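Take a look at the structure below.
Every protein chain except one is present and positioned as in the full complex.
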Amino acid sequence: MSAIDILSLLPIALGGFFFLAGTVGLLRFPDVYARLHALTKADNLGLGLIVIGLAVNAESWFVAGKLFLIWALVMVSGASVAHLVARGALQRGIQPWRR
Amino acid sequence: METMTLLGWAFDGLLGTGLVWLAWRALSSPSLFTAVVLFVAFGLVLALAWVRLDAPDVALAEAAIGAGLTGALLLGALARLHGSSAHKSPGADAVRSRTRVVAWPLAAAATLVVICGLAATLIVITPTAVGLGAEVARNLRASGVSNPVTAVLLNFRGYDTLLETAVVLLALIGARSIGTAIDVASASAPGSPVLETFARFLAPLAILVGGYLLWVGAYAPGGAFQAGAVLAALGVVFALSSRKHGAMPAAEFPLRLVLVLGPAAFVVTAAITLVLRGHLLEYPPVHAGVLIMVLEAAATLSIGATLLALFSGPSFFRNNGR
Partner (left out) sequence: MQSVYLIVALFLLLNLAAGLWRIARGPTTADRMLAAQLLGTTAVGILLLLAQANAMPAARDVALVLALLAAVTAVAFVRRAWPPVESGDVRD
């Protein structure tokens, strides 16, 4: 396996791990706010690492640019939605979980 | 290679199971909201299935409409139902009725027949069944584009697409004739700076992606429908972020013009080709590429406006509902 392949593989595997962390967070965290937090980690780190890993192996600069554009879009959308949902939850009186 | 096919089987198997489970849960859910969310998830997984089936054009349309716009449409409809107890799916009460005794075996039998029929078709039809792929490939050069899907949609079967644009317009007319003048959530919602900024961030990107999809449809998966759906989604985000309940800031007549632009362009082209060439929608091969691009551009604008109008409901035209 060439060096480029390993350089591509490592971020992708790490990204997969962060997706797993996001899913586990979504399933196990006790309230909406914590679950939002887990969600955005999958958006940022999970997808980001996968994009980095794929961009290393991409056919052209255009393809790599498209990959990073997709990542930026998902991050901005995820952040906006997280803000809106969290604010809406607070307005509707959903209490954050306390120990 | 063995691992590849095994992985492929595992992937597709999981996709298929997920699709069936999602469909079942969406239909049997007691809460309409859960059913809508499950339906959106179904659209997402279905887009993945289309990609696995080597149908990226359909996957594009599914992602844009099934996973994005339909969710917004259904949620908007749900919001208008919120006042009444129609919140609960009517199926929850019918469960107890006596017709269930008759309905269940009938439904099971019908499902069994369909499954057996599909399985038999899969086994009987040879993998090398003759389709029209060869003919399309032969005539592709004369069609003006190099994407076979676009060639079929816009050239070889252009008549179908003409009718489709008319159907979309009819759907809008039908929806508007049923809709009431009263818009339920007419109290203006407080503005959200984050949402407005997000909408402004999204606007140039959505227009760019829509234009890209329209242009790339000539030689790669893409096309008018997908581009129109992306533009409509942008319009929906703006409608949702506005403080006044979603009224379009534009004047009424140009909006109506855009709505009919797609079907009108098709009809005009059909009339011209009928007069000049004697056949409906028979493009001269020299100009076919340009014609297709013009038709697709018109269709994109129309489809985008129509989908947005379907979402906005009565408030689409500014002076509507008085």
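A and B are the chain letters, set down in written order, and residue numbers restart from 1 in every chain.
Definition applied: a residue touches a chain if its C-beta (ideal position, glycine included) is under 8 Å from a C-beta of that chain, and two chains touch if they have at least 3 such contacts.
Worth saying up front: this structure is predicted, and the values here are computed from it rather than measured.
Asker: Among B:Ser31, B:Ser146 or B:Thr197, which residue is in contact with the omitted chain in the full complex?
Answerer: Of the listed residues, the one touching the omitted chain is B:Ser31.
Asker: On subunit A, where is the contact patch with the chain that was removed from view?
Answerer: 1, 5, 8-9, 12-13, 15-16, 19-20, 22-23, 26-27, 31-32, 35-36, 39, 42-43, 46-47, 50-51, 54, 57, 63, 66-67, 69-70, 73-74, 77-78, 80-81, 84-85, 88-89, 91-95
Asker: For subunit B, which residues reach the chain that was dropped from this view?
Answerer: 3-4, 7-8, 10-11, 14-15, 18, 21-22, 25, 31, 33-34, 36-38, 40-41, 44-45, 47-48, 51-52, 54, 56-57, 59-60, 63-64, 67-69, 71-72, 75-76, 78-79, 82, 87, 185, 189, 195, 198, 202, 205-206, 209, 213, 216, 220-222, 226, 229-230, 233, 236-237, 240-241
Keep this in mind: only the chains that are shown with their structure count from here on.
Asker: With touch defined as at the start, can you tell me which subunit B residues reach subunit A in the complex?
Answerer: 192, 194-195, 197-198, 201, 205
Asker: Given the complex with subunit B, which residues does subunit A contribute to the contact?
Answerer: Listed in rising order, the residues of subunit A that touch subunit B are 69, 73, 76-77, 80, 83-84, 87.
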